[in-house]
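Here the structure comes first, spelled out in structure tokens, and everything after it is commentary.
Only a single protein chain was left out; the remaining protein chains are all shown in position.
For clarity, chains are labelled A, B and C in written order, and residue numbers in each chain start from 1.
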Amino acid sequence: MINKKMPLNEFMALREEVLKQWVTGKEVDLSEAIAYQKAIKESKRFSFKLNQAVNDKVTLIQPRAGVALPHEHKKLLKVLQDEGGADLLPTTIDSYTRHNRYLEAQTGIDESIRTGKSLLNGFPAVNHGVGVCRDIVEYLDVPLQVRHGTPDARLLAEITLAGGFTSFEGGGISYNIPYGKNNSLEKTITDWQYVDRLVGYYEEQGITINREPFGPLTGTLVPPCISHSVAILESLLAAQQGCKCITVGYGQCGNQIQDIAAIRTLELLTKDYLNRFGYGDVRITTVFHQWMGGFPQDEAKAYAVIAWGAATAVLSGATKVIVKSPHEAFGVPTAEANANGLKTTKQLTAMLKDQVAFENPLIKEEMSIIEEETRCIMEAVLNLGNYDFGLSALRGFEAGLIDVPFAPAQCNANKALPARDNSGAVRFLDFGNLPFNDKLKDFHRKKLKERADTERRDVSFQMVIDDIYAVSKGHLVGRPR
Amino acid sequence: MINKKMPLNEFMALREEVLKQWVTGKEVDLSEAIAYQKAIKESKRFSFKLNQAVNDKVTLIQPRAGVALPHEHKKLLKVLQDEGGADLLPTTIDSYTRHNRYLEAQTGIDESIRTGKSLLNGFPAVNHGVGVCRDIVEYLDVPLQVRHGTPDARLLAEITLAGGFTSFEGGGISYNIPYGKNNSLEKTITDWQYVDRLVGYYEEQGITINREPFGPLTGTLVPPCISHSVAILESLLAAQQGCKCITVGYGQCGNQIQDIAAIRTLELLTKDYLNRFGYGDVRITTVFHQWMGGFPQDEAKAYAVIAWGAATAVLSGATKVIVKSPHEAFGVPTAEANANGLKTTKQLTAMLKDQVAFENPLIKEEMSIIEEETRCIMEAVLNLGNYDFGLSALRGFEAGLIDVPFAPAQCNANKALPARDNSGAVRFLDFGNLPFNDKLKDFHRKKLKERADTERRDVSFQMVIDDIYAVSKGHLVGRPR
Amino acid sequence: MGNTTVVIGVIGADVHAVGNRIIDYALRQADFNVVNLGVMVSQKEFVDAAIETKASAIFVSSLYGQGELDCRGFGDYCKEAGLNNVLLYVGGNLVIGKSEFAPVEAKFKAMGFHRVYPPGSDIAIGIEDLKADLGLGK
Partner (left out) sequence: MGNTTVVIGVIGADVHAVGNRIIDYALRQADFNVVNLGVMVSQKEFVDAAIETKASAIFVSSLYGQGELDCRGFGDYCKEAGLNNVLLYVGGNLVIGKSEFAPVEAKFKAMGFHRVYPPGSDIAIGIEDLKADLGLGK
């Protein structure tokens, strides 16, 4: 990890190594790639579309999607664009590629060809290489983003950016903690500084690549202050490497007041911290993820969850919304199911876009809670790391000052536990080592006591379990039944 | 029309006539019917379930449904109860019965038997008679309501109440104006006084039958003050005949602020007027109808509209919500499609029930607009009719002081024209003879001017047409494109 | 087209008035004479109006699902009344329930309608067809 923009020569030396990780690495020629990116027209650039959305006050819609084989992948994305009306397209990467297991990914590709169906849960972009990526990007009319969950995404970034993608999701924290087990945080942050530096290099050449820290983390009862802290740290890290267009994200918790307050504070706080450290020129937009936890199996019920997410996204003023499908509880959706999720969402983003945003004392109150919590965490973390962003993240996680619920990563403390309060907002049942002041702790305790009293039971881990299942069983708060 | 509770002897004399209208009339024996109703257990009574919902602060869900043949109808309702999770069940009556064309209804029944599919758009309860109704009611576990659109529903009420239904929708205004062409308002009000008197009679015997004026009227851009005025007048008329349990309704307009304000003012104003005329003992609950205008054909989009209606219903605090299906744009839904609409709705009524209702200055503002508009209409109408409710309604419609947009009835002025403002709230583009004060008129004009300016066109009938199509085309406001 | 008359209305016990109002408006915008019988129109009222106004076409709407019962024999009835050259169009939600359109179209063509329109059809298409069928230029 370093605490400054990586010097060009070091970066270039490192690139040599990275490009050797898989055979397709040699397809990347950076100056040719810059020229290629320069030729991509505005309407197919992420940064342009996001700006437009901000100006037009609309919320863009984007699915997740990826299959093993290029022609199938093209067909899929085309359906999502034409039928689903996606404003932005993804390319979701398969799990072998995410773990840099390119050999296994190759088996997956071969088997998929043999059996005629995708046996990978995403598109193995590294194996396919630069040319195939370009072919896909050229085939479509809207901007494309790489969405994955890759702790070491250096080669993936090289190949896909040379391949014409104009946005890249992830970060050294958000693609480690929820997405791995034994990855050192120091290494993933370092590797993502490389990715950010690459994006920074493109920026220096006049090409803006959008960067998007992964907001929802484990998708499971993550209180806003946790994901906000991660988003801010990753934004600082990215800005430091020269990224100028960042989209910070948040996964819907389900209580509309909390969700609206979360998106608003996410934008305000990220801008505030970027300003404070001299990155006031970075453009910040927001992404709202429709409910990321367990879904109801019934499709009619899944549509309800999707629609509620769409409505909240718009009313919160998010720049874009990531869309789920009615197949969510079962498996990777068919193109049709995926398009259906988009259509449900588009109907609401369009129907609600003219509606005045809610102004509401409860939202204000919730905003000040989230802001105070996030500042408590951020100040403690930055202090501990001497205002070195990477070090702060590292030490912050070590000390449990940031703690992501239900994360598989061993570098996460896993002591803090969330549960819903009586109105469904996500609070802390156990603070672990979160650096909250007494006032905040009292607030959370009071909120959970209210619920416990209503349910005539004690605050306990059973509540957490009940909350994990609640949405899939048709509720928000997991009440005893 | 009379302006007092109908004397018992007059009522009983009239009953003789009514029961002769069709052969099944002679199956009705009032004292036996009272005994039958007394034996129906609480959990199968509308009034009980509505009270419970008010106490528990939940929003109940109810579908529309009806087919020609009894065994098919039972099967259908059972699916909606068991699969769909309907809290309350309907029996929607076919259009021939609604127009007292029992002979044609009989042809419909016969043809349906012959072809093996329902050729009627509802259940012809009069033709089937008391015994069949009871059989249906007994087969199910939740309360049943008659839903129809019948200008002269006297015989239908006699048969279905003797048949064990515990709620009856409609009213002399709301089942005339949107549902007929040449029906005299005087006659329909008189005929509905009979229905209310019948319900009042049951009440005197200790049986509470819920009454529900039909809120949405033509379902097409009806501003709240219009449907509120009708609901208040019909509540007064019903209360006068002894009804004690009334559910007033409203059809979703689509702007959430206006919709929430509408449900709140509907309850407040109805109670206020009932109190003022000495009917403070009538229990008032509310029903929110999911979007009643043209639906999108695409099912994923229809789900979005349904879900948005469900969410708004809960956040408005309505006692129940009437549910649409994803087949709405095409035709009477299959049992499955109907159950799907219910499931989508239930997911949201359950997920949102714990969320604190929105308090919001915009809602307050909208409430005071709706209240002022409604009071303008009500005071003018009551004045014109010397505080005789029936006469007030009659003269009010004659004078165009109440004017329902797009109504087929010739007794409706059809001069007022609605259109959406810039944020999608329904306003008046033409006031016709609505008795609004200048302040209100200025408000509406200002609101429409705002929209016209945004769209760079004049306020005109084209806006109205665009608004009629908008939701089915994926928007709320019909902007030029 | 100012001297071409179209009779429009909603058949049977059907009261859906909104589409009717829009069809009225659209035909007038396209410069047709419109005789609008409104909602709840019987077969006889359609035919009488067409005879009386020397109409070139009848636009029947049926939304409420019972159109199959209401429209039976309409073609024959028109012929009997001597309306051999009058174009008969029908549209709306013609049958009960969501169903494939082809059989519905066949069914209504068998009843004597020249053109049949699926749910939610854009009225502009009906007007284009009418102009074509009547040999009127654009």
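Here is the rule we use: contacts are C-beta pairs under 8 Å (C-beta built on N, C-alpha and C of every residue); 3 or more make two chains touch, one makes a residue touch a chain.
Fair warning: this is a prediction, and the values are worked out from it, not measured in the lab.
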Partner chains on view for the chain not depicted: A
Option touching the unshown chain, where A:Leu30, A:Leu268, A:Ala329 or A:Ala399 are the choices: A:Ala329
Touching residue (missing chain; options A:Gly25, A:Pro63 or A:Gly108): A:Gly108
Residue touching the undisplayed chain, where the options are A:Ala407, A:Leu434, A:Leu448 or A:Leu476: A:Ala407
Residue in contact with the excluded chain [from A:His73, A:Arg98, A:Arg154 or A:Lys244]: A:Arg98
Given A:Met6, A:Leu120 or A:Val287, the one touching the chain that is not displayed: A:Leu120
Missing-chain contacts mapped onto subunit A: 94-96, 98-99, 101, 104, 107-108, 111, 117-121, 149, 178-182, 218, 220, 294, 297, 327, 329-334, 337, 406-408, 461, 465, 468, 472
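Simple rule for what comes next: only the chains that are shown with their structure count from here on.
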Longest centre-to-centre distance from subunit B, chain (CA-based): A
Between subunit B and subunit A, distance of the C-alpha-averaged centres to the nearest whole Å: 45
Rounded Å distance between subunit B and subunit C, as computed from the means of their C-alpha atoms: 30
Distance from subunit C to subunit A - Cα centre to Cα centre, in angstrom: 54
Shared interface positions of subunit A, touching two or more other chains: none
